[in-house]
Every structure is written in C-alpha cells, then in structure tokens.
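Missing here is one protein chain; the remaining ones are kept as they sit in the complex.
Lettered A and B in written order, each chain numbered from 1.
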C-alpha cells in the first residue's frame, strides 16, 4: 500500500470552460488499484464526471447560468466581481473520489472527468491528484 | 492495509427512480475501518446520501424536474434525447466518499445511500465500491 500525489496545471481561455482532464489524470496515475481524490485548488472552479459531447457542454453552461441568475445583486460582487462563479462552484463541488483499476481511472464508456472553469480565463489552475492503493 | 473492489448491479424500472443501496453496500464491505468510494459508472445517474422517506423521495424528483426545466430546448437532445438526465447528474455528482467502521458504512441514524436513476428504465447499471483500510 502506498500514497502518491501529483498535480495537473491548466490554463483556461474563456470565462466558462469545460476541460476534459481524463487522459492527463491517467498519465499521472501511479498505483495499480485503489482510489484517487481529484481536487481543484480554486473556489471558482469544479471537478465533475459526465459525458464529453459538445452539445451537452453548451447545455451545461446554459443551465448553470440559468440556475445562478444574473438578475440579482450579490454581496460578494462589492469585494470581487465574481459571486456567480463562486455560487456555481458551491453547487457543483471541488472534488471527486474515483476508482483506479489496472493503473487507470475505472470509468464507464461515456464518462470523462472535467475541470470546470467558472471564472476564467486564468493561468496555472491546479488540480491535485492523491492516490491511495497498491 | 488493503484495497478491495466490488460491484453492485442494478436494474431500474422507471425514468426517475431513487434506489436505496445501503444494505447492498454493507454486504460487500470487506474492510473493518477505512474509506469507501461509491461511484456510478453512468453519466445519467448519481450517488447521493439522504433520508429514505417516501414523501421526500417524491419531493426530490419534483425539485430536480423544476431545477432542470423542460421549457428549454437542449442541444444534446439532437444527438440523444436525454439532455435533462445528464444535466441533473451533473448537478448531483457521481461519487461519494464515506467512512467505514466495524465493517459497515458509518452513517447517521436518518441516512441512506441512494443510487439515483435519471434516465431509466435501464438494465445492468453498475456501481463500483472501492475500499481502502484495514
């Protein structure tokens, strides 16, 4: 049994952007079987598992904009003009804990792991990968 | 310290269905103390912990339908007519990482672990249980 930690660095180019990080995670997995915590170190982003289909990614952006409406005035915008980015992150969540098998993420056929940028563009977004297993 | 992986297979019978998998998970736990990743291998489903009360389960279905409205036209529906199922799954999340103690899930009195079917009925839905502990 062992524990290993690795990091993914991401540069984003739009305000809302969904980036498939599945293959980058698989390259950095350093155990054969176990669990991996995938955690974004930013409170205006999220880690989510779903299907990588371009139409669906647009629907996700639309739905998040709809759920956290721009019709209201938010208090955090007095400090930093990104309250809606934080609120979307709060709804989605910053970590997933997934199975590793044969040295790779054990996902279903239609699943990808996404880093969701909610307040871009940004340089050097960091995702921490912590693996425990053998 | 050890790692063990097990699977639950589920057949669902309705489009939206909340299935309590707590006792199935407990039967398959193979460590005494540690953590368990409970992960659904499908991007139109979710894993959630809450109370198993029949009225509440109806409220959950109503709320999810309300949050992801059927008044909009979604792009993913041009490919596969289940955009709202994916969007609900995106909001909820596909994994939970829970404590194991004395060989069982260490839940509170009113908590159950649910597999949430968001695009049923389906055969052979798979939930992966990965345990790390001793």
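Just so it is clear, a residue touches a chain if its C-beta (ideal position, glycine included) is under 8 Å from a C-beta of that chain, and two chains touch if they have at least 3 such contacts.
Everything numeric in this text was worked out from a predicted model, so none of it was measured.
Set against the missing chain, the residues B:8, B:21 or B:35 yield one that touches it, B:35. As for the chain not pictured, it touches subunit B at residues 1, 33-35, 37, 48-51, 53-56, 58-60, 62-63, 66-67, 91-93, 96-101, 106-108, 110-111, 132-134. Not every partner is drawn; the one left out touches subunit A at residues 1-3, 5, 35, 37, 39-43, 67-69, 72, 74-80, 83, 86-87, 89-91, 93-97, 126, 128, 130, 132.
Note that only the chains that are shown with their structure count from here on.
Spacing of subunit A relative to subunit B, judged by their CA centroids, is 19 angstrom.
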